[in-house]
Structures are given as C-alpha cells and as structure tokens.
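Apart from one protein chain that is not included, each protein chain of the complex appears where it belongs.
And then chain A:
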Amino acid sequence: MRSKAAAITAVTALVLGTSAACGSGDSSSGAGDGTIHVLVYGDAANKVEKQLVDTFNKTSKVKAVLDTIPGADYQQKLQTVINTPRAPDVFFNWGGGSIQPFVKAGLLLPLDDFIAKDPGLKDNFLPSVFNSAVVDGKPYGVPMRGTQPVLLFHNKQVLADAGLTPPKTWDDLVAATRTLKARGVTPIALGGGDQWPTLMWLEYLYDRIAGPGLFQRALGGDREAWASEDSRRALTTLKQLVDAGAFGSNYDSVKFTDGGSPALVAKGKAAFELMGSWYYSTQQDANPDFAKSGLGYTGFPALNGGKGDPADVVGNTNNFYSVLKRTKHPEAAAAFLELMYSDEFVKAQLAIGNLPTTTSTVNFLDLSASPGYSKDQYELVKAAPSFQLSWDQAYPPSAMTPMHTAVQQFFDGRLDTDGFIKAMQALPTS
C-alpha cells in the first residue's frame, strides 16, 4: 500500500511539474514591470534592431527587450501569441493585409495620438511607403527596415549580343522577347515553382493598364473591378506574352528560392527576370562577378494607352512596427518608434544593404554598400505616384494560397480569363 501511495505521489508531482513548467513562461515575459517587448522577424537584419534597442535603453527608464522568431515561423507564432498575455508591445509586420485581421479584432493602437504629439512620426517617411500600413484610414505602422521595389533585371551581355537595349515600353519588351527567342535564349526567367514571382507580372500589368485604382477597388470589396474591361485587357496582354513563349515552357519546375531562376540569368541562358530589389544581393552571393559587371536593371516598362503612370512601382514597401493597444507603456513605445527616423537608424540600415524610407535617407546614400543601386532605387520609390504593396501581402492571409494557385493556373492555361476573374472574385477581402 505504501508503495502505491508513493507511486501516485510521484506521478502527481510529475504532472504538476510539467504543467508548472508550461505556466512559468507566462509571468516571466509578460509586458509588465517597466519593460516593452519588441518582437521581430529573425534574420541577418536583427543586428540593427539590437543596436537600436541598446540605444533606446541608454536613455529610457522603461527598457526595451528584443525578441526574435526565426523567419519561417514568424507569422504563425505572431498569430498565436498576439491575443494572449505574452503578446509583445511592439511587433514587426508587412503592413496591409498582414495587420488587417489584428486591426479588425481591435488589438492595435492607431498611431494618431503619437503623430499628433510628434508629427515627425509621419512626415519623416516617404508617403507612398507610410500609406501601406494605413488600414481603414488610420495609420498603424512605422517603417522599420528597407524598401524592396520590384525591378526588371537583365543580363547586359545577353542583350548586347542580341543588339538590344533595355526596354522602355511594353512593345520594346515584346519585340525583345521575339529576338531573344529566335537566338535560342529564354527571354524571361521565371521561378514559377515559388508562385509569388509569377504574381509580380500581374501586379505590374494591372498597374500599367488600369492604374493603381482598380486593385484598390477590388481590395476594398468591389468584386466587379476584376471583371472590368481594363482587367480583361491586362490579362489578355500578359497571356499573349506567355503564349509567345517569353517565359519558356518549364518555368513551373524552376524556383527563385533555390537559386534556379537567378542562375539562368547569370549564366546567360535567360535575359530578363522581374524580381524584388533583393535580387542584387542574391546575385552578389551566388554569382559575384556577374553582379558586379553583368547585371542591369530598369523599372517596369511603360504601356502605350495604359492608364497607369510608368513611374508607379509595386513590391514590398517596407516592414513596419505596430503597437498593441494593451501596452502599458505607450509613451515608451512612441519614443522607441521615433528612433526609426534617426540618423543612426538610417546609417545602420544602409550599412547592411537595406534602403530605409525616411526622407533623410537621401543624405546618407553614399554610405551604402552599392551607392549607385541605392540611389536609383531611392529615386524610383520617392518619385513613384503609387507604390502598390504586393497583392499577396495586401490581401488578408487567408487569400494567399487561392491567389497563388489561380495565378499559376492562369499562366499554365488551366484557367482562362473568365476563370481567373472568378477565382479573384472569390478571394476573401476582409
């Protein structure tokens, strides 16, 4: 009998111990006792975030604590933690659709009061970037890393060999693809296996043909926008390019993320690739010689008769810091956000290859690792009348998979124009 009692005690202790271990995490990292927790996507850029937290802690009574979550798990972890006592005070996000569900759940603090006290929290940032964290007319985020516009990259040598110059208009591009195809080069490299690179072509064509308004209407819930004349024109125009073999035939087996499509361009097997500005550092890592001398870039070509401004860009406008409503130290959070337009921030971001989007960035561009590239990008973003956030980031997360699937099927000819329009109309908008 004694042994049985002992066993029961042991088991009880074991179970209690386990649950106590689960519970103890809560109290230690809650947002109490004079600290604010800053949750950030974990990657190489964290050293700048660390540096700014240290700077902040030198003068502030309320101390900031930086928590990082390895990239791939970030969104999942954030989603599960944000409405619990362990939620951070300030957190990294992509603006737009990525914070919309949190805004709807009433979890985020509109930054109006902060901006009323310090207008610099708005005025010191490029408006086209700042606006992509505005939800339902209220600002919810302050840009905190670099901007990543999508550019049309090319292999200079391949174009020169074919007697071509970088295309300024869509017609130039179509003509160039014909010439290149005749020479046995894949005109445009596409990492279709990743699905999102394919989406970039639609984002730009819709902008050039219909202007940025059409997508904004669709995102706002106007499903008829997808069925409009301009929408159909954008789809037919793109489809013609696909059918002409501009992307080759095996793009769905190629990925950008495993280096497949960048290698095609670097080795001269393809001429163009449409990709975010990180492409430059991708090529620098994988093919340093090519990045130095062979890699060229332009903005997306203009389209004759289109309603969009040829200076418009699409891409990832920036990453943002948003503040939770339940934070106990809003003043400290505001003071922390103010560091995001400091000179120290701009210099540190430029040093790791990011292009910050403060209005002051222009003064420091010479500090960048590749000043020419940074300057061109900065001018492009600054001059852009519209900077459309990538569609898959602008829509709420639940729309991402069906959107990617529809785009891939449209390129493969499995969905026709009507089928694609229907698929886009079926996406959840809020």
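By our rule, a contact is a pair of C-beta atoms (placed from the backbone, for glycine too) under 8 Å apart; a residue touches a chain by one contact, two chains touch by 3 or more; residues count from 1.
Methods note: contacts and distances are computed from a predicted model.
Of the names listed as "YqhG family protein", "LLM class flavin-dependent oxidoreductase", "ABC transporter" or "Dehydrogenase/oxidase", the one that matches the UniProt record for the absent chain is "ABC transporter". Contact with the chain not shown here comes from a single listed residue; of A:Asn83, A:Thr359 or A:Thr429, that residue is A:Asn83. Checked against the full complex, the one of A:Pro110, A:Gly211, A:Gly260 or A:Gly276 touching the unshown chain is A:Gly260.
Summarising the interface, chain A meets the missing chain with residues 4, 7-8, 11, 14-15, 18, 76, 79-80, 82-83, 101-102, 105, 107, 192-195, 248-255, 258, 260, 263-264, 269, 397-401, 405, 408-409, 412, 414.
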